[in-house]
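Inspection log for the structure reproduced underneath, given as structure tokens.
For this depiction, one protein chain was excluded, whereas all remaining protein chains were kept in their positions.
Chain lettering (A, B and C) follows the sequence in which the chains are written, and residue indices restart at 1 in each chain.
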Amino acid sequence: MSGIWGNKIRYSIFGESHGPGIGIVIDGLPAGIKLDIDMISKEMKRRRPGKSGISTSRTEEDAFEIKSGFFNGYTTGAPLCAFIPNTNQRSRDYEQQRDLLRPGHADYSGYIKSNGYNDYRGGGHFSGRLTAPIVFAGAVAKQLLAVQGIFIASHIYKVGREVDKSFMEIEIDDALARTLAYSDFPTVEPTAEASMKKAIADAKASGDSVGGIIEAAVLNLPAGIGAPFFDSLESTITHLIFSIPGVKGIEFGDGFDIAEMRGSEANDTYYVNNNKVKTESNHNGGILGGISNGMPIIFRAAFKPTSSIAKKQDTVNIKAMENTTIEVTGRHDPCIVPRAVPVVEAAAAMAILEHL
Amino acid sequence: MSGIWGNKIRYSIFGESHGPGIGIVIDGLPAGIKLDIDMISKEMKRRRPGKSGISTSRTEEDAFEIKSGFFNGYTTGAPLCAFIPNTNQRSRDYEQQRDLLRPGHADYSGYIKSNGYNDYRGGGHFSGRLTAPIVFAGAVAKQLLAVQGIFIASHIYKVGREVDKSFMEIEIDDALARTLAYSDFPTVEPTAEASMKKAIADAKASGDSVGGIIEAAVLNLPAGIGAPFFDSLESTITHLIFSIPGVKGIEFGDGFDIAEMRGSEANDTYYVNNNKVKTESNHNGGILGGISNGMPIIFRAAFKPTSSIAKKQDTVNIKAMENTTIEVTGRHDPCIVPRAVPVVEAAAAMAILEHL
Amino acid sequence: MSGIWGNKIRYSIFGESHGPGIGIVIDGLPAGIKLDIDMISKEMKRRRPGKSGISTSRTEEDAFEIKSGFFNGYTTGAPLCAFIPNTNQRSRDYEQQRDLLRPGHADYSGYIKSNGYNDYRGGGHFSGRLTAPIVFAGAVAKQLLAVQGIFIASHIYKVGREVDKSFMEIEIDDALARTLAYSDFPTVEPTAEASMKKAIADAKASGDSVGGIIEAAVLNLPAGIGAPFFDSLESTITHLIFSIPGVKGIEFGDGFDIAEMRGSEANDTYYVNNNKVKTESNHNGGILGGISNGMPIIFRAAFKPTSSIAKKQDTVNIKAMENTTIEVTGRHDPCIVPRAVPVVEAAAAMAILEHL
Partner (left out) sequence: MSGIWGNKIRYSIFGESHGPGIGIVIDGLPAGIKLDIDMISKEMKRRRPGKSGISTSRTEEDAFEIKSGFFNGYTTGAPLCAFIPNTNQRSRDYEQQRDLLRPGHADYSGYIKSNGYNDYRGGGHFSGRLTAPIVFAGAVAKQLLAVQGIFIASHIYKVGREVDKSFMEIEIDDALARTLAYSDFPTVEPTAEASMKKAIADAKASGDSVGGIIEAAVLNLPAGIGAPFFDSLESTITHLIFSIPGVKGIEFGDGFDIAEMRGSEANDTYYVNNNKVKTESNHNGGILGGISNGMPIIFRAAFKPTSSIAKKQDTVNIKAMENTTIEVTGRHDPCIVPRAVPVVEAAAAMAILEHL
């Protein structure tokens, strides 16, 4: 397994859902960055379970301890290690069903990969809980991006069949970005929230779960960032986005719709504005030839419905190699999308920072 | 820019469309691999311009010269360098319009990135021609995968609005895989070819271009390959797929459709078959938690319409910083999708090999 | 700064001498390795301060906590994080002299590198204390090497002008290797210990310190391990050895003496023995063309005398930019060589493992 990513700034993740804790080492940070710890805490809370009444009842503080690389309020330039102790674990939930493969989870693929030596409790290292250190790292990355005026806005674009307005249709101004950042359930259209929450509640009521799409925009990224081969801006962003459990698709700009278009429709034509080159449209989502063109970077990531559902499902007992059924107990979100919003932003922030 | 990719086997790409040539160094190949040079030539021909009467009239041989790492028919374990000399260049086509930004191309983003020092002729290092060395590397990767029984099948899933049958709906047997591999215009449904070719011809007739979708399947990949963070199987595949010029989206299994599904629909339930664990469905495209589960890896990549079109477009003269128009001359494909098929396969082969 | 090393197995180090603690994340370990925790503890004790009566009076337990990647006695294949909490710190020792550059230390170079944001207490991240996580990682690496029969023997070859017999002159059998591994002050010649300890005591008595040389041998490494460019076996070993504070030179086989030799003397001639190829001599220290030849890998690393000495020294107050003097207080080893023995072995083990 490869728990290390990055070239200039490198991230080394570790931990399991029901072990002593989880964490991340961030290597290569410049010295003398004043870290806003409150902002990091706020980001951690955006991902925290137990919010909105619609997510898992496992309430954790996700309090992080900075173990190194931070001194008198500033980064030292030495590796920054953040550790999040695990609390409120109920491993018994998992012990009873340890040999039953939960459909949709990494139980089987992870079992084979580790020859059965994986920590099976709560998904172990494969748990969505590992996104907490990613949010930590993303919060640090965001602070470095903010210095250059770059920020990331995102919203819940879709839950089930309920759709919000797309960033492709609007201008994302500061007011909207701030509203989204402070919202527990960020949508562009205020009305979208209620219908989406109802879709989630409906799924939960029937012992089921539902998927969705998160749309994000990187704003104020200057032109000229990225590379054609092999580290295109899209490559880097998608590499990290596909490290988020549950993601099954990603698209930039018009994405899959662009396949149906003609060149005369899809090409973003240029014009000069205040001695700056701009494009009339943004079908390409701000990236051409793997390199930013100065327009907002816009992408959407598709999340599958939460794999853990109360409904009885067919499965296999991996030890006995016998067909059986499973009813997944434990505390689970009926939809991971709301909690995944800061994770998507974190992944995008880390990816962008890598290119600067 | 980063023209090097990989960890176990590393690929270092170089070259420009109108320079002396293009090439790739493949580092880390094991010694003693008998390379089938004919098979490499066939793969190169699949990508070659000038086929089918529907693609660019620039006919090149794409003859490759192996400069190192190959001795008496076998790899030596030393770096393998392949060089493809450029021939049949018509740089004048580009010289006339060198200051005009071609919409949809990397002319502007690449200009900014290189502070204007880029080789602008034919897109320079950003040219789709750079996919030739990728196909070479992919052909080598495929030969290494074949030893383990792993192979990749792909087809043109969509051109414009014309759709082929999806790999999600069928069983991909050896006969189909072979048919697709030997076809200049691979589709599952024989009837799809005609309608797609008509869509391309229509676009060409109106001085325009059209996009499409390629669907690929990695077959016989054993379970347990990949990682949850940060090098998931999806991360690695998408990283390389987004290095192919023109790709704007990727999805695995049900992809974006999974966002509308419920957990009880999207979960692939397990059963035992001949003492092997299988899943009833393959909504997750053969990957769970970033790790293969033994089912076929299925993904789709969306390509935008060719950026070079004959129609007049608004643009900017980057030197004069003035609005103007452009009619892109030169020889161009009205649809890059047919030629991109072996490139997608190559990227997938390199990605899979990285994990083995 | 770059606190991450390795390609197949990657090590991410963090921590400061007087912060919450120090640690290391080991990424890429195979799953299912039964770790001998007692053996790791023993290795940690070999490096521990306070032994032999000749080293620093800061007695720390160096008790390590495994935070992840280890479950029911076995590695899980997920990242293994070990954390060593700091205890028994006396930061006041350092607070008084924080602006005085200690000669021989990284105070000045580290101050410039971090723009003055470094944690100056006890050397911070530059402290020799950071070798504790390296010894932890080395202990894990040794266990993986042992499975293949590979082990590392080392001894104190030189302290000041006192010299032990060299590995170049003897056959290193299992008995000797075991004796060295269990010794607090390993020498080949039992008589060397007393004279070396006297040299250390003499230095200490005069408020001074003394340097030395450690010689190590990697045994049972098969032929064919390494590479010519750029990751020769020597490159990899020296890369890590020069991460140990205080090292100023390294040589393999006859090392610097080989510069005076003729080819007819320095060439290790081949002969067949029991159908195996061997060399009559080992002037090249078991490495030819960057690749092992089946003979023992033998190298020597030169350590400078401990920089912290009680004697008054000229220096600079970096804040005031004034000349001044310093008497370094605190608890320090008069010779770091004895404690560095397991660190050298750890670095060698990590380097060898990288190539296997």
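Following the convention adopted for this analysis, a residue touches a chain if its C-beta (ideal position, glycine included) is under 8 Å from a C-beta of that chain, and two chains touch if they have at least 3 such contacts.
Keep in mind that what you see is a predicted model, and the values were worked out from it rather than measured.
Asks: Would you mind spotting which of C:Asp27, C:Asp62 or C:Asp254 touches the chain that isn't drawn?
Replies: Touching the chain that is not displayed is residue C:Asp254.
Asks: At which residues does subunit B meet the chain that is not included here?
Replies: 1-4, 10, 12-16, 19-23, 25, 27-28, 31-32, 65, 67-69, 71, 74-81, 83, 113-119, 124-125
Asks: So which bits of subunit C touch the chain we can't see?
Replies: Given the touch definition above, subunit C has residues 1-5, 7, 11, 13, 101, 103-106, 108-110, 112-113, 123, 125-126, 130, 134, 158, 160-161, 203, 208-213, 222-232, 234-236, 238-240, 242-243, 245, 247-256, 258-272, 275, 277, 279-280, 283-285, 287-294, 302-309, 311, 313-316, 318, 321-323 touching the missing chain.
One rule holds in what follows: only the chains that are shown with their structure count from here on.
Asks: Chain pair with the most contact pairs?
Replies: Most contacting pair of chains: A-B.
Asks: Would you identify the chain whose C-alpha centroid lies closest to the centroid of all protein C-alpha atoms displayed?
Replies: Given all protein C-alpha atoms shown, the central chain works out to be A.
Asks: Go ahead and note the Å separation of the Cα centroids belonging to subunit A and subunit B.
Replies: Their C-alpha centroids are separated by 27 Å.
Asks: Using mean CA coordinates as chain centres, what's the gap between subunit A and subunit C in Å?
Replies: The answer is 40 Å.
Asks: Once you find the CA centre of subunit B and the CA centre of subunit C, what distance in Å lies between them?
Replies: Centre separation, subunit B to subunit C: 47 Å.
Asks: Provide the list of subunit C residues touching at least two other chains, using ranges where the numbers run on.
Replies: none
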